[in-house]
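In this view, the complex is presented without one of its protein chains, the others remaining in place.
Chain nomenclature is as follows: A and B, assigned in order of appearance, with residue numbering initiated at 1 for each chain independently.
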Amino acid sequence: MNNNVILVSNNSPHLYDKFQKLLTEKNLINKYQLKKFNTFGLNTYTSIIKIYPDKIIYVDSLENDIEEIVNDHLINGKIVKRLLYKNEHKNYLKSGPLPIYHKQLRLVLRNSGLIDPESIESYLSREGYRALAKILNNTTQDNVIDEIKISELRGRGGAGYPTWLKWNFTKQAQSDIKYIICNADEGDPGAYMDRSVLEGDPHSVIEGMIIAAFTVNANNGFIYIRAEYPLAIKRLEKAIKDAKEYGFLGKNILGTNFSFDIEIRLGAGAFVCGEETALISSIEGNRGMPRPRPPFPSTKGLWEKPTVINNVETLANIPLIILKGGDWYNKIGTEKSKGTKVFALTGKVKNSGLVEVPMGTSLREIIYDVGGGILNDNKFKAVQTGGPSGGVIPEDKLDTPISYESLNELGSIMGSGGMIVMDHTDCMVDVSKFYLQFSVDESCGKCSPCRIGGRQMLDLLTNISEGKSDESIIEKIEAISSAMQKASLCGLGQTAPNPVISTLKYFKDEYIDHIVNKKCISGKCKSLIVFEIDKNNCIGCHLCAIKCPVNAISGGKKEIHYIDQNKCIKCGLCFDACKFNAVIKS
Amino acid sequence: MEDNNLNYIENAIFEGVEDIKLSEELMEHIEKWKDKPGNLIMILHRVQQIFGYIPLNVAVKIAKELNIHLAKIYGVITFYHFFKTEKPGRHKISICMGTACYLKGAEKISDELQELLGIEIGQTTKDGLFTLETVRCIGCCGLAPVMTIDDEVYGNLKPEDIAGIISKYTNIKTGV
Partner (left out) sequence: MKKKFNSLKEFYSYQSNNTIMKSKILVGYGSCGIAAGADKVYDTFESEIIKRSLKDIELIKVGCLGLCFSEPNVEIIINGLPDILYGKVDEKFAVRIIDEHIINKNIINHNLYDKPYIDLFNNKES
């Protein structure tokens, strides 16, 4: 077996060719497996070369350097020091494990993609339930709280409330019955972090819940999960069953006095149930309507009992903090936002996927280094975080390091982790309409600022997109936004105006263009666009007329065609169909 | 059931509804959850799993079994998008309207489907073969735009793909 492997990143094909040429010349080509690989850090390094079994990484090599690598390293076994990857301390690693040259750090997703999620043995082989054993062995409840406090872990569901504080309130509350709830009602359209964690590593969340239960004296737990996630539910059910069989759940866990059990409760497609009081109402079997806080669930929650509600990602962090220590965790991240955050990076980005980065990583690094840049090399326009409760962030703010605080300052929120990249073909009015439509559909209708305000604002936005507005409309939108933010009962209504406010803040020109010039430069707002035939380009192939669903296009073969504007429904099929750029959108 | 007025109305409804004998399996499920607090949603989930929606006579039966108002059950059913009160078609087509899908042209997919099937979102074709609906996000954003037909996921869709996909299901019909 030939285990000499050279991997060359595909952003430097000339280096690969050079290797091939040199290896052939020197008669080494059969001794090495020379292969190309796709990288992610395209913007970080011009090239990455990995050499095995030596485990050496060379970065930013140029064509002339290859000869040196072949002669010195491959033939004489001498490492080319000047080309070695160096980390921020300017050290390089000569041997041993490969250095971390990636932007990603997987804490929450530590096992995802590496273990069989349906096998508890698989989880056990990777420090599984060690954190639980550790606290049961020689830790008091206060120790656990202290450790979480030192770690400065904050809720990953969106608001970023310190986890230890939540736990401490419930711990101190006087009650025989207390509950732990795992909020897996991931409702943000375009986000699937929680689902991936539950599908990839369900035991880490269960272990986190058991630790929480031990800490606050709870004996019953619920996982509230969307019914739309059948695979995650199946794997959770299996994980709970296995954990019971192994003695991590149930009566007298690991032979101690501590008992705790978990049940799964299914959500039924209501976004508002991500709000903790609405979620509680749903578990109780009722309509998922929020109620005013205080009292907070930590003291008066499920069936009026003290209840800890944590999000999936928060809970998955817990075992790691217990294992590695709060100090260890605290070193990762920014001053006020510690640890990592998982994002579902989607939209107009090349490498869409699930990414986990330390807090403090910039948006640009996530989109360009991890995400590989914009799809089809289009022009970046904005990135949206926080879903229907968040906002858009424009190009000039891309270097902002990510933290709860910095995103709030920009008018967005961390949210649960949706990150949607938009390019120049996306219309900001249309996008804010999309999010607001979502919030309006999902409003539970209990309080009027949200129920009526949202609807009114949506009507105003629709008017803008249809060209039926004047400049006074912006003032009206701002007034309604402000009322919704201040007077709505729960987070859904309070944050629903955010997508509108932030697009107005950064892309006011685009709104004005719609309102005053009746133009949508992205070509998304149907009422404002006109499809016409460019007489110079039309060759009369008739393809557009065949595609047109309403027969609005006339013209014989080899004649210049014509679009009847009264019939046109602006579906854009003719535009997509024409191969001669003869259909123009304006 | 203390409220006499409601009781009166409900009894009238109960009388007008054909009685249904629930399967043993469903009765067992109800029995298992009967005394647990917060059981209603879990029971409704199972009903929908079996029937594809929540039929009125089943809802009436549950009201009797759990000794709760029918209004309470309908309050819950109508609050949650997941629960349906009408019988769906044989195949459920769900178009993902999550943000990533929306940006990548889910609307065009939706238009094409409505055009092809001759129904609007939320409706069922006359032959009872397809029900068309939108869903929020099925979490396959990497494959956007996405739709599902029953449990099968179709990703990276273009409007011109739709007719071919649909025909796979209509062919099955003629074979039956």
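Observations on the model:
Here is the rule we go by: a contact is a pair of C-beta atoms (placed from the backbone, for glycine too) under 8 Å apart; a residue touches a chain by one contact, two chains touch by 3 or more.
All figures in this text were calculated on a predicted structure; none of them were measured in a lab.
Residue A:254 is the one among A:62, A:75 or A:254 that touches the chain missing from this view.
Residue A:356 is the one among A:275, A:356 or A:513 that touches the chain not shown. What chain A contributes to its contact with the hidden chain is residues 1-3, 5, 7, 9, 33-41, 48, 50, 52-53, 97-98, 100, 102-107, 109-119, 121-122, 124-127, 129, 133, 136-137, 192, 195-196, 199-201, 229, 231-232, 245-248, 254-256, 320, 346, 350-356, 370. In the full complex, chain B touches the omitted chain through residues 138-143, 146, 153, 155.
Going forward, only the chains that are shown with their structure count from here on.
Work out the mean CA point of chain A and of chain B, and you get 28 Å between them. Interface residues of chain B facing chain A in the complex, by the touch rule stated above, are 37-42, 44-45, 75-76, 79-83, 97-100, 102-104, 108, 111, 115, 135-142, 144, 159. The touching residues of chain A, when paired with chain B in their complex, are 186-192, 195-196, 227-229, 265-271, 282-288, 303, 344, 346-348, 352-353, 384, 387, 418, 420, 422, 426, 431, 434-435, 438, 444, 549, 571-573.
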